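Notes to accompany the following structure.
For this depiction, one protein chain was excluded, whereas all remaining protein chains were kept in their positions.
Going in written order, the chains are labelled A, B and C, and every chain counts its residues from 1.
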Amino acid sequence: MPKEPLLTAWEAFTKDKMEDLKWKQFNVGTGGTICLVDWMGDDFSIVEAARVSYGEGTRHTSGDRQLIRYLMRHWHSTPFEMAELKFRVRVPMDTWRQWIRHRTASVNEYSTRYSVAIDEMAATLPGEWRLQAESNRQGSDGFFDVVDGGALLSAQEAKFHKDSRALYEERLEMGVAREQARKDLPLSNYTEAYWKVNLHNLFHFLRLRMDSHAQKEIRDFAEIAGREIVAKLFPFAWEAFVDYRLEAIQLTRLEIEVVQRMMTRLLIHRTSTYTENFKEAQDPAWKGLKKCRERDECIEKLEILRILPKGSLEVLARD
Amino acid sequence: MPKEPLLTAWEAFTKDKMEDLKWKQFNVGTGGTICLVDWMGDDFSIVEAARVSYGEGTRHTSGDRQLIRYLMRHWHSTPFEMAELKFRVRVPMDTWRQWIRHRTASVNEYSTRYSVAIDEMAATLPGEWRLQAESNRQGSDGFFDVVDGGALLSAQEAKFHKDSRALYEERLEMGVAREQARKDLPLSNYTEAYWKVNLHNLFHFLRLRMDSHAQKEIRDFAEIAGREIVAKLFPFAWEAFVDYRLEAIQLTRLEIEVVQRMMTRLLIHRTSTYTENFKEAQDPAWKGLKKCRERDECIEKLEILRILPKGSLEVLARD
Amino acid sequence: MPKEPLLTAWEAFTKDKMEDLKWKQFNVGTGGTICLVDWMGDDFSIVEAARVSYGEGTRHTSGDRQLIRYLMRHWHSTPFEMAELKFRVRVPMDTWRQWIRHRTASVNEYSTRYSVAIDEMAATLPGEWRLQAESNRQGSDGFFDVVDGGALLSAQEAKFHKDSRALYEERLEMGVAREQARKDLPLSNYTEAYWKVNLHNLFHFLRLRMDSHAQKEIRDFAEIAGREIVAKLFPFAWEAFVDYRLEAIQLTRLEIEVVQRMMTRLLIHRTSTYTENFKEAQDPAWKGLKKCRERDECIEKLEILRILPKGSLEVLARD
Partner (left out) sequence: MPKEPLLTAWEAFTKDKMEDLKWKQFNVGTGGTICLVDWMGDDFSIVEAARVSYGEGTRHTSGDRQLIRYLMRHWHSTPFEMAELKFRVRVPMDTWRQWIRHRTASVNEYSTRYSVAIDEMAATLPGEWRLQAESNRQGSDGFFDVVDGGALLSAQEAKFHKDSRALYEERLEMGVAREQARKDLPLSNYTEAYWKVNLHNLFHFLRLRMDSHAQKEIRDFAEIAGREIVAKLFPFAWEAFVDYRLEAIQLTRLEIEVVQRMMTRLLIHRTSTYTENFKEAQDPAWKGLKKCRERDECIEKLEILRILPKGSLEVLARD
C-alpha cells in the first residue's frame, strides 16, 4: 500500500491550511471562545476508508468529490467517522449543559473541584435580551428595547454576577472546600473544555445545533465550528452536508400523499386555486381541526417547494 | 409521583400482550429464528420520559399518541431510548456479520471457542438463488430458474456443507482445539445470540435493514422484529416510525430547487410537457451528463410525488 | 426453548420484590430523591445470556451464583449488560454535571427552556459545610463548627437562594425568554431526570461514585442506588460486585515487586523489622524521594494486607 503522489499533494495542501487554523481563536458572545486544537484526516481519508469496502477493482471509477457526495446522500456513516477533530472551548455552563448531552465525544473539562472557578460569567448586553416566544414554548422571539428593559436587565445581571462571585470567594476564604463552595455559581459562569469528536458525530451535532430552533447561545458556537472550521478542513464533505442535510427537507408519508393528491388534481383536473386544492388534498385526519401543528408544518414545506404560494399558511389559517 | 389509574390500565393491557409475544418463536429462512425474550416499557414510557422535560404544567395538554408522533417527527431520540427490547436470534454467521455492525446494542453470542459449533448451516432452496444485479453493484435482481441452475447450486451447496462439517468434526476428533478447528466453518453456519437494544437504536436498525436495498437475509429478520414485535408492543411509536421514517422521503437542496423551478414553470407558465419541464428545471450540474445517479434518484422521487408521471425515468433516459 | 419451572419461580419471587421497590422514593440530602421506575431482568437473565456462549451442553455444570461470580471475577461485561434499570432522580444541577459525564446511559431531563425552573435549591445545613482538604486538592476534610462558620454560611446561602430566585422570576415577569432567564440560576437548583442504564454500566458508575474519593453529594445517590436498589434486585451480582470490585485492591507491577522482595526477605532471611524491610524492598525509583505519592499508596495497600502494620505510613514518613 504505497502512498500515491496525489495523496501526498492533497496532504501537503491541507496541512498548510491546518497550520493557519490550529489554535486560531474564534470569539463567541462576550467571553466565549472556540479553537481547533488538532485534527486527523481530510476529505481524502473519507474516500480512502470508503474504498476499502469496494476493494481495489473500483479504485478509479468515481471521483473523490462524487464519492463523498454519494456517501453522504445515502447515509453512510462509517467513512465520516474516519476523520477526527479536537477543539478547545470556553463556554458558559448553561450552554455546556446542552453541549454535553451529545454523548459520542471525548471531553476533558475544567474542574472547579480541583481549581478555583474561572472568574468570568457570560454578560448579556442591553440589546441582547430576548422575549419569550408565544408560538414556540421553548424559543424566543424578538429583543427587548435597550431603553425599555434591556439596560435594566443588564444592570441587574452585572450586580448579580458581582454578588455571586463575592459569595463564592468569601466561602473559599473561610476555608470551605472548593467542591462545595461552587454549588451556587450561576450557570452563566464560564467553563473550559477539550472536546474531541469524529466528523460523523460532529455533523450530527451541527445539524441539530445549527438549526434555527437551537438556542442562540449554542448555535453561535456551532456556526463557527461548521462554517469556519469544518468547511475549510473538509470542503467536499461540508458541501455534501449542506446539500443533503442542512438544506434538505423531509416529506413524511402524510405529506407525500398530500403532494400526490395535489399534483393529481393540478395536472389532471387543472385545478388552480391553490388553497382550495390543499384543503381538499390534506390528510383526512387534519380536516376539521382548528389547530394542527402537523398541517402547519406541511404547508410550510409546500411553500418552500412552491407547491403552495408564499403566505398560504396565513391564508389557510384565516379560513 | 403516585401512579395514575390510567397508567395501570395501560400496563395491564400491554402486559397481557407481552405474555403472548415473549418467547414466541418466529422462523426466518430455513433455519433461522427470532424471538422476544424480554422488554421494558411501552408507548406510555416514551410519553412519561418526554414529559419530564416539560415539567408538570403541561401534563395534559397533548394526547399521548400526538406527543409520540411529535417526538418522532422532530427527531427526539432520548424518549425512545427509554424502552428496551431483548431478542434471542439464530442466524447464519454471514448475516450476523452485518447485524453486529450496529454497535449500540448488547450482545451475548454462542461461543465456538467454548462449545462445538451448532450443527446446521443455512441451506438455500433451489428457487432461492439470486442473480447479480447489473444496475446495483451490491444487490441482486431476480432468481435462478430451479431447473436451470437452482437445483445444481443447491446440490453443490448441500455437498459442501456436508464436507465442511466432516472436516470440522474430524479435526475435533483428532484433538484440534475448538478455537482453531472452527477456522474453516462456512459463513452459512448458524450462530445464536441474545441481542438487547433500546427502541431508538432498534428503529435505526430497522430503518436501514427493512430498506429495499438491505440484503434479503437480514431484511427477513428485520421485517419480523418490526412488524410482528415492535408494532405490537409499541403501536403508537411504530405508527409514527412508519409515517415519519420508513415511508418518508428526503428532498435534497438540489431536489428542492428542481421542484421549485418545475412548480414555477408549471403554475405560472402552465407548462405541461413534464419531461421537458424536468429537463429545463434540473440541476445545472446534471445537464449534459449521460449518466447521473443523483438525477435518477431525483426523478424517482418526483415520480413518487406525481410531479413526474410514472415511467419518466425510462423516457428521460431514452432522450 | 420452553421456560423452565425454576425460572418461573425466580421471576415470581423477584417480581414481587419489584412491586415494593418500584416508585419507592428515597430521599437524598435536603431535597434530592431517587427512585426505581422500571427494570428488566434479574440475576437469572445474566446467567441465561452467559450460557448462550456455552451452548446447551454445559447447562447444568455450574450453579447460577457461581457462574455470576465467575463472570464478574473475570471481567465479562456483556452478560451484565443484559439487565437494565431506569431511575427517576431529583438532583442539584451541580451534582448532575458529574452524573451526566457517564455517557453510556439514556437521559431525559427537565427542560428549563420549556418550563419554569423547579423552585428549589439544595440547602446546606449549618453542620454540613466541609473544609478544604490539605492533602487532596480535590477533596474535603472535616466540617465547620455550626457556631463558628456553619450557621453564617447557611444563612448567607439561604439569602442568596432567595435573591437568585427573585431575579429569575423578575426576568420571567418582564417577559424574558425562559431559555435566557435561566442563565443565572445557581448550580444548586434542582433538576429532574429519567436515567436508564444497563447493569454493567451502572456497576461502573457505582464503582467510581461509591468510592471514598467521590464527592459526597453524588456518593449519597450512588450509595442508595447500590445498596438499596441493585443489591435487592440482583443479590448475586451485587455480592460479586462487592467482592471483586468494590472491596478489591489492585497491585501494580511495582507493588508486586515490592511484595516479592519483602516476602523473600521475610521468609528466607526472617527479617522482622517491617519498616526496614519496606525501605529496602521499595521500588528503586522511590528511594531518596522525600515525597512520593505512589509509595504512599503502596504502603497503604500493604497496611491493608497486614504485610506492614497499621501506622507504617506515619512511621515511614517520619524517618
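The rule is simple: a residue touches a chain if its C-beta (ideal position, glycine included) is under 8 Å from a C-beta of that chain, and two chains touch if they have at least 3 such contacts.
Fair warning: this is a prediction, and the values are worked out from it, not measured in the lab.
Enquirer: Kindly state which of the options B:W39, B:F87 or B:W129 is in contact with the chain not pictured.
Expert: B:W129
Enquirer: From the list B:S111, B:Q260 or B:S312, pick the residue that touches the absent chain.
Expert: Residue touching the absent chain, from the options given: B:S111.
Enquirer: Can you say which of C:E19, C:D148, C:E173 or C:E247 touches the chain missing from this structure?
Expert: If we include the chain that is not displayed, C:E247 is the one touching it.
Enquirer: State which residues belonging to chain C touch the missing partner chain.
Expert: Its contact residues with the unshown chain are 58, 69-70, 73, 75, 137, 208, 242-244, 246-256, 259-260, 263-264, 266-267, 272, 293-294, 297, 304-307.
Enquirer: Determine and list the chain A residues touching the chain excluded from the picture.
Expert: Residues of chain A in touch with the missing chain: 1-3, 23, 25, 35, 38-41, 45, 48-50, 52-55, 57-58, 78-79, 81-82, 84, 86, 88, 106-111, 114-116, 118, 192-194, 196, 198.
Enquirer: Please identify, in ascending order, the residues of chain B that touch the omitted chain?
Expert: Per the touch rule, chain B residues meeting the hidden chain are 92-94, 97, 100-101, 103-104, 107, 111, 113-114, 121-122, 124, 129-133, 137-141, 144, 149, 153, 156-157, 160-161, 163-164, 167, 170-172, 174-180, 182-188, 215.
The working rule: only the chains that are shown with their structure count from here on.
Enquirer: Using the touch definition from the top, how many steps at minimum link chain A to chain C?
Expert: Graph distance in the chain contact network comes out at 1.
Enquirer: Between chain B and chain A, is it the same set of residue numbers doing the touching on each side, over half shared, or a different set?
Expert: Result for this pair: same.
Enquirer: Would you mind pulling out the distance in Å between where the CA atoms of chain A average out and where those of chain C do?
Expert: Between these chains, centre-to-centre, one finds 34 Å.
Enquirer: For chain B and chain C, what's the span in angstrom between their mean Cα positions?
Expert: Centres of chain B and chain C (C-alpha means) sit 39 Å apart.
Enquirer: Just how far, in Å, is the C-alpha centre of chain B from the one of chain A?
Expert: One centre to the other, that is 28 Å.
Enquirer: Give me the residue numbers in chain B that touch at least two other chains, ranges are fine.
Expert: Touching at least two other chains: 58.
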